[in-house]
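A single structure is presented below for examination.
Excluded from the complex is one protein chain; the other protein chains are retained at their positions.
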Amino acid sequence: MLRIVNGEVYDPINGINGEVQDICVRDGRIVETSEVSGQPSVSATSEVWKTIDATGMVVMPGGVDMHCHIAGAKVNLARKMRPEDHRNDVMPRTPITRSGTGGSVPSTFTTGYRYAAMGYTTAFDAAVPPLAARHAHEEFNDTPVVDKGFFVLMGNNEFIMQRIAAKQHERARDYAAWLLQATKGYAIKLVNPGGVELWKFGGNVHALDDEVTGFGVTPRQIIQTLADVSAELGLPHPVHIHCNNLGIAGNWETTLETMKALDGRRAHLTHIQFHSYGGKPGGLFASKAAELAEYVNAHPNLTVDVGQVMFGDTTSMTGDGPLGYLLYQVTGRKWANVDVETEEGCGIVPIEYKDKSHVHTTQWAIGLEWFLLINDPWRIALTTDHPNGASFMSYPRIIRLLMDREYRREMMKQVHPKALAKTHLPELDREYSLYEIAIITRAGPARLLGLKNKGHLGIGADADITIYDKDDDKEKMFACPRYVIKDGRILVEDGHIREDTYGRTFFVAPAYDPAIEADIREHFDKYYTIRFENYPVQLEHYLPRHEAVACSD
Amino acid sequence: MPEGKLVLITGRSTKQGTGISNGKYLAEYQEATTVLGLSQADMARHGLRDGDTVRLISRYGEATVKCRSEDLPDGMAFMAFGSTINQLVGDETYASGMPDTKGLEIELEKTPA
Partner (left out) sequence: MQVDNVVCAFCGCVCDDISVTIEDGRITQAKNACVLGKAWFLSHGQPSDRPAAMIDGQPASLDDAVDTAARLLAQARYPLIYGLSSTSCEAQRQAVALAEALGGCIDCCTSVCHGPSGMALQGIGEPTCTLGEVKNRADLIIYWGSNPGESHPRHMARYAVTPKGMFIPRGRKDRTVVLIDVRPTPSARAADLFLQVKPGKDFELLWSLRALVKGQAIEEAGLVGTGLTLAQLTDLAERMKRCKFGVLFVGQGLTQSRGKHLNTSAAFMLVRDLNSVTKFALVPMRGHGNVTGIDNVLGWQTGYPFGVNFSRGYPRFNPGEFTVVDVLSRNEADAALIVASDPVASLPRKAVRRLTEVPTIALDTHESETTRIAQVVFITATAGISAEGTIYRMDNVPLHLSNVLPSPHPSDEQVLGRILARVKELKPC
């Protein structure tokens, strides 16, 4: 039972823009303030009410990271591959918290605690190969505090491609629903659709109408089919797309093609910064953020998250296998690749973004251009594609860059001047308000994910609340919330974790025609090396705290 | 390879593997992990016949085992993993964590029957 009194509340979903209001919490949810007005601190029914005096503080819903890489096979391979990433950033145990290591790919306990300490209470892993779903759940169970879920990779799924080629759309849909149920995942994810399949023999796709050799389908067909399937299944989050040609100069055309191919279908295009490059392949990047932002502005069926690059050392980890190899060729750094039977792949390469690099400066600027050029903050989310663009720990600095154009100008002085000059960033004066920041870091992502009880502080919402001391230095403000409340319990106070708790895993369970199982079983017998019966994740064992989110009709 | 020395390879074998499950104190495992394989030529060179007892000596220790002829190159001995052969394996891992489990130089002495 908690009362937060006198805080300056930013709750965009409910239209609250800095009004001084009280927030009340009971049994893990936001309740009517009138329920508790006039309540003594210890009531006759011996309910104990804790009061936080939030006078002069900013109160927001807990942060929602809708695209990060924090759990599962690819993340763990990156951790094991990079001991040097951890050694300088250790987290000792405390009487309450487990120990761990940090860097760009922190260990699981550290991941949860650090998100929490930064005021984030929900995080979604963006890319899990279905065969290793169990692994992602195991890591989630060792990731404290945050509520979570993951997106299921399907864009290179051989069963789906076969169904598309055979023009069996309903079967593709039934399979996708079955797969979501089997993995206890949340949404359909496409990564370089068609390309990763070809990478399994060393190839790739380069255009939406390239044929995925051996399957007789194109990326365009995969994209359209799975966008339709997501809508037909009524999934709370639309198809989530990592477009073909990520990171290649000139790829903006592929991105625009993809947007056009969607043709009004709802879709979320992720880490859009990496897909906004003009120029010629093999040459320097130019920014096409303005052109693409204009298209997104004009097409409300599309939403994006940025995938902001920040300077420093980090780790690229992507389901885009051929991209991983390209990064190895470009950087010469160590490279891991895992091709997963019939389903997906991944590539991992450490990467350092340098402010004196022409290419990296362009990337950094493009991300900021996106933030500043999209008109509707509800359709753009703050992400770094952690850790690909930067660690999630850089979110506060990004917030400062968006809210404080003087600071932005200071940073612009340090980057590659010619590269910067070729972008629109120097002309963009816009500054984000706290309200808009609350949209792109919590309200918007919650809505985009279809999580009705997250990202806001209305009655019935999950009591995930972050309280900040005001500070002119917005990075400082957002890096160290004063209080972080999760499910109504004060978990973080002055940067210290007070309780070691674990959140819920969200998943969807769309219906499907059970007749599909015979086809799937045959597919398993032919192409997998595990039994169909052993594939689905056991709910009670792997999701000890879970919540199914309903699909709409 | 100096005269009289052998290279010892230790590794898995089927009976060592089933013996782990069936019981390390049963004959199957005991036999599997206490019998040294040698090439026919090496057996002859040392005047050995299948079932003879030999003493093995490495820098680190000794073990007494039985031997038999196996399909091995001359100069190489093989025995399955187990506590017997580990008497010969040293603890130096050269900062790798991994001891010299394979490729150890040993000497062999025929013991009286």
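When the chains are written out, they are named A and B in that same order, and each has its own residue count from 1.
Here, a contact is a pair of C-beta atoms (placed from the backbone, for glycine too) under 8 Å apart; a residue touches a chain by one contact, two chains touch by 3 or more.
This one's a predicted model, so the numbers in the text were calculated from it and none came from an experiment.
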Out of A:134, A:189 or A:486, the sole contact with the unshown chain comes from A:134
Of A:55, A:375 or A:538, the residue touching the omitted chain is A:538
Suppose we count only contacts with the excluded chain; which residues of chain B make the list? 7, 9, 11-14, 17-25, 60-61, 71-73, 76, 78, 81-83, 86-91, 93-103
Considering the whole complex rather than only what is displayed, give the residues of chain A touching the chain that is not shown. 71, 73, 75-77, 79-83, 85-87, 90-95, 98-101, 103, 105-109, 131-132, 134-135, 138-139, 142, 158, 200-202, 214, 325, 328, 334-342, 348-349, 526-531, 533-534, 538, 541
